[in-house]
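A single protein chain has been removed from this complex, and every other one stays in its place.
Which chain is which? They are A, B and C, in the order written, and residues in each are numbered from 1.
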């Protein structure tokens, strides 16, 4: 059985890994058949969603890994999970946003809403999920063994 | 609590994701402080270890994801896990290696042994683990908030 | 991919040339540089973003923060940006109505800066 193409990434909540997540999400999107014109959107949207998750983990002092799941069984779907559930966020965050971070938060929302297709922010018990979907141009064989002349 | 810097990647057993794994492993190695001269080794070793895992999953028809874990709490350590445990490999693989794949397997072993530092191949019940370690030049702050002038 | 910054003075303006990616990882470096420039007395700052490959909301937050800091002192900041990808980001966030956007450093520094108010 050939599995559904899926990539999962999990990283500790540090800003440098947001770059890693962008890199991976764009590489997988390209292979999944997302058109080149949309890749800048994908890059920005995943960066914002992961940046949001990292900021939340740091604000609420959560040591869990931020998790990203990419799948192209159908359109290209990216899910970014943080571990800041209602229980955690009910308490006071140790570092509430202030100054340019507050501005950045507002712009983050605007950017996410504008560049992520079919954006959904779901609240689970364990934390929040940002889910984004982009259309794919064509299906891969999935076997990775297609040979071209 | 700021977590130990860690990145985990999991992907379905398709050759294109081996590229993704190389990309991630090198990006994380660079940030972890592995010196530039060693990055080619890291790239090749992770590619070989992941290629090995993908080939094994395909050979034994395993639909689990191949898993890679990178951590730089100490030297840069990469672990690549396949899900081909003794139970699976005892049966006949549906596609045993043949022709240039056999040559490739031999060269893979030679390359892995030569370029992976402190190579260990561990057999667990659930599958095998290829573990590699590279020295890091310097420690990061870990907070990702160091500011340089 | 790293961030590189250079500063030069042109016709009464302090031009900060920004190269590379301004994101959650590097925005703090840009913030420190802008704060330094402003605290050393620059009143009219031009951030030249022509060679910026990537800009996220953290980077935008730093630009807005610098503008606020400057305005409090009677100064101002404008941006140089000729890249459609970045211009789109400024439009989405409505920052194209907050910042004066120029197509070149020459255009941004063509008119002598207004003298500081007060």
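Just so it is clear, contacts are C-beta pairs under 8 Å (C-beta built on N, C-alpha and C of every residue); 3 or more make two chains touch, one makes a residue touch a chain.
Keep in mind that this is a model prediction, so the values were computed, not measured.
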Taking the entire complex into account, which one of B:48, B:82 or B:129 touches the absent chain? B:48
Contacts of chain B with the missing chain: which residues? 15-16, 18-19, 40, 43-44, 47-48, 51, 54-55, 99-105, 107-108, 110-111, 114-115
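One rule holds for everything that comes next: only the chains that are shown with their structure count from here on.
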Between chain A and chain B, centroid-to-centroid distance (C-alpha), Å: 23
Just the number, please: Cα centre separation of chain A and chain C in whole Å. 28
For chain A, write out the residues touching at least two other chains, lowest number first. 15-16, 19
Among the residues of chain C, which ones contact at least 2 other chains? 25, 31
